[in-house]
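Missing here is one protein chain; the remaining ones are kept as they sit in the complex.
Right, chain A next:
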Amino acid sequence: MAIWFARSRNIVSSLRHNLNLSGILVQRDHSPRHAFTNSQLSSRSVFLDSFTSLRHESTAVEKQLDLVQQSDEEDPQELNFPGGKVGYTSELKFIPESSSRRVPCYRVLDENGRIIPDSDFIPVSEKLAVRMYEHMATLQVMDHIFYEAQRQGRISFYITTVGEEAVNIASAAALAPDDVVLPQYREPGVLLWRGFTLQEFANQCFGNKADHGKGRQMPVHYGSNRHSYFTVSSPIATQLPQAAGVGYSLKMEKKNACAVTFIGDGGTSEGDFHAGLNFAAVMEAPVVFICRNNGWAISTHISEQFRSDGIVVKGQAYGIRSIRVDGNDALAIYSAVRSAREMAVKEQRPVLIEAMTYRVGHHSTSDDSTKYRAADEIQYWKMSRNPVNRFRKWVEDNGWWSEEDESKLRSDARKQLLQAIQAAEKSEKPPLTELFSDVYDVKTKNLEEQELGLKELVEKQPQDYPPGFHI
């Protein structure tokens, strides 16, 4: 029997050689004992069956196999399927639903703002560090004042970034100005870093004449071509496949830039998350996907959002390099985003960053999060895990920042913001001509007619139109 088996092996290997087949033959070479538990007759018939089926399949698979390099030393313990070779196993074993150990979180600063010994990170100069801190503090003041303005009824709506200042500012600091940013809605810090002024923010929130958005959008839907920051779009996750498209465009035009897009933990449930990441990987587009995992999607806790170990593990499913970072550690975010950006541009590939953080504020001014989460949980994160305080400690320990600098910055920012709000509030609303422009590149005839009709009406009945409503 052993001889028969050896002979059949030789026949098979010569068949392989002649018919240019390899690996499609499923033979239990590794456990010859099992082949002989049946009678010799049935073994032979099994052999004959596989022989004829080989012949039958040869013409069909040959074309495919031509793509695979042939070698006589080929390991018979691998299977050739569309997509490449895979080793096989006879053990009936499932990949577990989760790893025994969660993916660790990259961090550089401890909670007291001290650099953890032997940390791997990109050094930040005094100038850059102070600038980053100033922006984080300014963002805090801005959020506070605009939130209050909404509560006073002066603007209709606002979304704060409280608790996520490090993700916002440190990631922006790590990017190049030409990198195209497609935000979700909790990243005004990126725009602030790039030079959008407090007055410009206020103008958008008030929808006045000076608003770059011509009063077309709800508050916080900022956008600026000049700053390579795409206008915030309300539907969730649509920016992800769009970012892949922007990345593709940058790749085709061989630009030294990447697309950077933000998403929350909740947004990763959208179909567009799958499409965006899958496509970016297939197209080899230079895109950095930054997921702000802040624990809450309005009232939906992450335990109800997914059953995976967060978002970082999903990267590998798409063939995308990924990292989990402490989102409240500005230095860690800076290093991670900077490295990711370099990889994306130099290697023309997407990268995924999961920034672990916490949404200290409510989802928006239309939400009261104390209704679905404990007030002391919010307090804990606000006081003990505050990213701004943590970074401040490091900057102060280096002797780059003082108490005086702090109070000066905060009072200056506050003053500027209050002035900006006053000016924005007093400013006129956009003129009537802006109602009909930009629907198309050039106004169509029916729009021109409608505009004319409305102008005439306003002139004829001025008493029906509120003060400040002008042509």
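By our rule, contacts are C-beta pairs under 8 Å (C-beta built on N, C-alpha and C of every residue); 3 or more make two chains touch, one makes a residue touch a chain; residues count from 1.
Just so we're on the same page, contacts and distances are computed from a predicted model.
> Out of "Cytochrome c oxidase subunit 3", "AP-2 complex subunit alpha", "Checkpoint protein" or "Pyruvate dehydrogenase E1 component subunit beta", what name does the UniProt record list for the absent chain?
UniProt protein name of the non-displayed chain: "Pyruvate dehydrogenase E1 component subunit beta".
> Looking at the whole complex, which of A:107, A:186 or A:221 touches the chain that is not displayed?
Considering the complete complex, A:221 is the one touching the chain left out.
> I'm checking contacts with the chain that's been left out. Which of A:119, A:199, A:238 or A:348 qualifies?
Spelled out, the listed residue whose C-beta touches the missing chain is A:238.
> Which of A:276, A:295, A:327 or A:387 touches the chain that is not shown?
That would be A:276, which touches the missing chain.
> In the complete complex, which positions of chain A touch the hidden chain?
Contacting residues on chain A, toward the hidden partner: 180, 182, 211-214, 216-217, 221, 223-225, 230-231, 233-235, 238-250, 252-253, 259, 271-272, 274-276, 278-279, 282-283, 434, 437-441, 444-446.
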